[in-house]
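One protein chain omitted, others in place.
The chains carry the letters A, B, C, D and E, assigned in the order they are written, with residues numbered from 1 in each.
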């Protein structure tokens, strides 16, 4: 299963619920305002720092750039993908679960 | 100033920000999904239990009832008002600040 | 007292327009003035005359229009927000008019309170 | 692989339709099929033919319509959600059609993946 | 416009309908339940899941008279009937589960007795397995 989270962890509980209701090992892709969770050195960074230990985590590069953030600010272990990569992840990981 | 919060404290950070960026003594009215914050015995009740100590807190009764909740579940010190009461609060407390 | 109303969201998906409507109605019934309601962002969708809710549900487009007619409320749809979202003269419901964002600033300046409802 | 797409929000206010569009385009360019995009909730507003964005902004209504024409994508607007929100034949943009919610369930049944974009 | 015809003959999938939003503040609850009902016509399996503030959708006693909005909770009665029919009729191969996440319920001080319909209360870890095994996830 491919989980996507499109909300900032500062604003909503979507990432928390995704982490609680998804299986270890299943993939998470952070998109839209959800990319904020993938940034190093914030008060919310620990959530994704913890997640990368037990599952693949990806972030959508176009959404990172749009918000004036850069790939070198992305937490270690989180892979940056573009829309092509999003399609590949959807193909590889089975059903899509969007945590809105 | 009359602050309104229309989001559940479980879902969003709106109530936290309202409490942080409003003056002690200024009034808060919980409306729409924000009424969830006014309910006793939840994991989020402590926020409004703390707020009633230093400011007037109100909750919109029609929104409480709509969600299958009752006035006796409302935290002590929180006053229940209807839309008429909302208008009166807006008149009495100065500018309106909606924390969305 | 004069209340100006700002509505940020359309009907159905968010409760904002419902709450604003009940507030406006209560204010008018208490003898206050509500000279203007301004529809901005997705709020412009409250003025879509094609909206046709289920028979057992409320019809906010009509409720706003009726209130405007009965109580002389000026319902203003932001022209720029409406253009983007496809709310124009062609599909504008009765009781609404289209004008600029200056009409929101004027409502803030000219009313004792500006009340905002959104998501 | 067959991808079905579900879009829950309209253009402009939320990014959902933008993301869905870029996903769909990328999938088609990689040689996948996207037989159907289903517009539900406020997503029906993506089919409002009167939408006229600023000249320097993207026009999602047109982008979806063009993609449908070029790549044979079936753009389906939910009839019930559209009625409520005033999206009907009168203002339906080119490339979209109106049908029932069963078309969403069928897309879920008939595609390898159902991708959802919303708020 | 390119009308597409899916060949869904004999297709049996498991849909998870995810309900995470409080009722009435947004319309998602009502419109997700409409999708659940439609899926019955196609005899698909369904996990109708309530988590986060979505558990309030199930609360008994919704009274929307004073907010003037349509009370959608009678729909649960129809869903319960559809589920009972499917459970009892051997000719209907449709497994519906109405599931509440235990952690979300407890965080809100609610118990099973608060709900309008019979539900399975399932802890997050086990619910994660159920969701993971489904084919399509709809809702928000």
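Simple rule for what comes next: contacts are C-beta pairs under 8 Å (C-beta built on N, C-alpha and C of every residue); 3 or more make two chains touch, one makes a residue touch a chain.
Just so we're clear, the structure is a prediction, and the values are computed from it rather than from any experiment.
Enquirer: Of the chains that are displayed, which are in contact with the missing one across the whole complex?
Expert: Contacts of the unshown chain, counting the full complex: A, B, C, D.
Enquirer: Please identify, in ascending order, the residues of chain C that touch the omitted chain?
Expert: Touch set of chain C with respect to the missing chain: 6, 8, 35-36, 40-41, 68, 72-75, 80-81, 94-97, 100-102, 104-111, 114, 116, 118-119.
Enquirer: In the full complex, which residues of chain A touch the absent chain?
Expert: 6-8, 10-11, 32-33, 36, 39-44, 61-63, 65-70, 82
Enquirer: Touching the missing chain, which residues of chain B?
Expert: 1, 13, 17, 20-23, 26, 95-100
One rule holds in what follows: only the chains that are shown with their structure count from here on.
Enquirer: Report the inter-chain centroid distance for chain C and chain E in whole angstrom, where each centroid is the mean of the CA atoms.
Expert: Distance between chain centres, rounded to whole Å: 33 Å.
Enquirer: Residues of chain E touching 2+ other chains?
Expert: 24-28, 52, 67, 69, 135-137, 140
Enquirer: What positions in chain C touch 2 or more of the other chains?
Expert: 12-13, 15, 19, 22, 54, 57, 119
Enquirer: Pairs of chains that touch, anyone?
Expert: Touching chain pairs, listed by label, come out as A-B, A-D, A-E, B-C, B-E, C-D, C-E, D-E.
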